[in-house]
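One structure, pasted below without further comment.
With one protein chain removed, the remaining protein chains of the complex are shown where they sit.
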Amino acid sequence: MSTRLSLLAALAIAAGIMASYVSARAQSSQDVVITNVSYDPTRELYKAINEAFAKQWQASTGQKVTIRASHGGSGKQARSVIDGLEADVVTLALAADIDAIARESRRLPENWQSRLPNNSSPYTSTIVFVVRKGNPKGIRDWPDLARQGVSVVTPNPKTSGGARWNYLAAWAYELDRTKGDQVAARKFVEAIYRNVPVLDSGARGSTTTFAQRAVGDVFISWENEAHLILKEFGADKFEIVVPSFSILAEPPVAVVDVVVDKRGTRKVAQAYLDYLYSPAAQKIIARNFYRPSKPEAADPVDLARFPKLRLITIDDVFGGWKKAQAEHFADGGVFDQIYRPAGKTATR
Amino acid sequence: MSVVILRGWTSLSLPKPSALPGFGITFGFAVTYLSLIVLIPLAVLVARAGELGFDGIWRVATAPRVLAALEVSFLVSGAAAAVNAVFGVIVAWVLVRYGFPGRRLLDAAVDLPFALPTAVAGIALAALYATNGWIGSLFAPWGVKIAFTPWGILVALIFIGMPFVVRTVQPVLQDLDREVEEASATLGATRSQTIFRVVLPVLVPAILTGVALAFARAVGEYGSVIFIAGNMPFVSEIAPLLIVTKLEEFDYAGAAAIATVMLAISFVSLLAINAVQAYSQRRFSRG
Partner (left out) sequence: MADGVLSESRAVRWTLLALALGFLALFLVLPLLAVFAEALRRGIQTFVDTFVDPDTQAAIRLTLLVAAIAVPLNVVFGISAAWAVAKFEFPSKSLLVTLVDLPFSVSPVVSGLVYVLLFGAQGLLGPLLEAWQLEIIFAVPGIVLATVFVTFPFVARELIPLMQEQGTSEEEAALTLGASGFRTFLTVTLPNIRWALLYGVLLCNARAMGEFGAVSVVSGHIRGLTNTMPLQVEILYNEYDFVGAFAVAALLAGLALVTLGTKSLLEWRYGDSLALAHRH
């Protein structure tokens, strides 16, 4: 008797759990949900943006919008979207990743980048260095990263967007210094990667490795992530070293047409991306250490944090992302040829 | 297990007509479920790896970084299993033979690594053994780092393997006939002679089983290790992490190849466990 009862009880509990789950997920026709697939360091940024946008959307249309976010290395996220991850919008680290989504999954048109202002980049960033307080290894500029005995932390270019900006910035530096010597640039980048003990899959993973696990002497970092490190781990433990020269990183955003049309969320998804260019959002962007594309809207205190340094663009030096991605980061490309993880004898 | 194998072998005929109903439905459901959930997906894995061909798989499996990861996984798992063998026996002995306040509680607690989610264990151990953690800070003044080095992996694998030896040895110890020990004593053996010549040999099959189980579990462990390992290639990168990395790079065939190699090794270990059990049953069992 008791066994039958317990069986019944177990089934009832299971049914109850399922019912509560289903009912919790059920939304009134007034509610809409969109998914933002983003790159690794933007967690805090989009938390703030999503909250502000939801408030604004509710006020203007009366509709409740929930934005679900997924974060990870940009390349990895792009491949996930190609593999079927349902994204209403993608906000990745570089154009080549969204190009790949357009090309391989055909879920958005190939001319997506021209649909929004500033090459579809509501914010930009650049690459700087983070070192331990006191800068014990005396890191001042790019050549110091290739020095013997310096341990460099940078993520995996195969999965991370930031990692690719890092790589290209280093290449561009040496190219500039030697007035166009591609061979020298390649040797330089190779020397830097010889100093890299571990490649994490995303910028945030590298931050954890550098800041939390105390690996490495210098971290090649997104500017926004660098400031976040100081904020989270303490300005008394780390300092930012701004190199003489860096690359202008333009992380773009796009609506994924096929998905929004299927889910009927085009209107709100489009509004979400448009919102990123609004003064309110640009303020949030600046406050989260990203360089706003409309600086006039941002708080001057936040803007003062961004140092002026010589920035080159990927178009000027590398002929655009399509070319750079194919040449350096595709299977068998330059990165595959030069990267040899530090051997046993070196690190054990 | 060997009893089951024995019974299986003696019934190499068509199912005997049984008075009990339900064979068709239960057997059919069990086999279908097994195939759908386990066998077919595993077959797809091997097939995917097979895309590379034998030499392709060999090339992936013997790439320096893969070999290093397998080496780290196996060496540290072996070390952890060895530590658990020694301490597992001690703990089992203490739990069975000695009485002390809280013994029941501790006995129940031994299963904690079974019940605790691996991610929880991972962050807890990482917090404990980091240089500013409760234990890590004790070693920090000597410049010894535990977390984020292979030592951290060792700690994590000792944790998750701990219950295996204890739980396989305990029942044997409990069943042990004290008369044998008493007889040994009356024949003039010292206590340590009794322990090492009379008691321990009886425990050997159970210890070996426990060690093999702990080892097999440790090799594939992921969640509790990745938070405390440094994840640095050639130093503290474990094989399962390498599989995940390859997946993230969308090198599916490569991931499948490493997974297949690990599966093959697991399969061999399973056979070895069975063989060891059978051998030690014959060799050490009291009949």
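Just so it is clear, A and B label the chains in written order, and each chain counts residues from 1 on its own.
Assume a residue touches a chain if its C-beta (ideal position, glycine included) is under 8 Å from a C-beta of that chain, and two chains touch if they have at least 3 such contacts.
Keep in mind that this is a model prediction, so the values were computed, not measured.
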Where B:42, B:144 or B:200 are the choices, the one touching the absent chain is B:42
Contact with the hidden chain, among B:85, B:173, B:229 or B:247, goes to B:247
Among B:69, B:162, B:214 or B:235, contact with the omitted chain is made only by B:162
Residues of subunit B touching the missing chain are 1, 3-5, 7-9, 11-16, 18-23, 25-27, 29-31, 33-34, 37-42, 44-45, 48, 87, 90-91, 93-95, 97-98, 100, 104, 106-125, 127-128, 133-135, 158-159, 162, 167, 171, 181-182, 185, 190-191, 195, 216, 219-223, 227, 239-241, 243-244, 247, 250, 252, 255-256, 259, 262-263, 266-267, 269-270
Those residues of subunit A that touch the unshown chain are 3-4, 6-7, 10-11, 13-14, 17-18, 20-21, 24, 35, 43-44, 66, 68-72, 80, 82-86, 204-205, 208, 232-233
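Simple rule for what comes next: only the chains that are shown with their structure count from here on.
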The distance between the C-alpha centres of subunit A and subunit B, rounded to whole Å, is 38
Seen from subunit B, its contact residues with subunit A in the complex are 64-65, 68, 130-131, 147-148, 230-235, 237, 245, 248-250
In the complex, subunit A touches subunit B at residues 73, 75-76, 79, 156, 158-159, 197-201, 209, 212-215, 341-344, 347-348
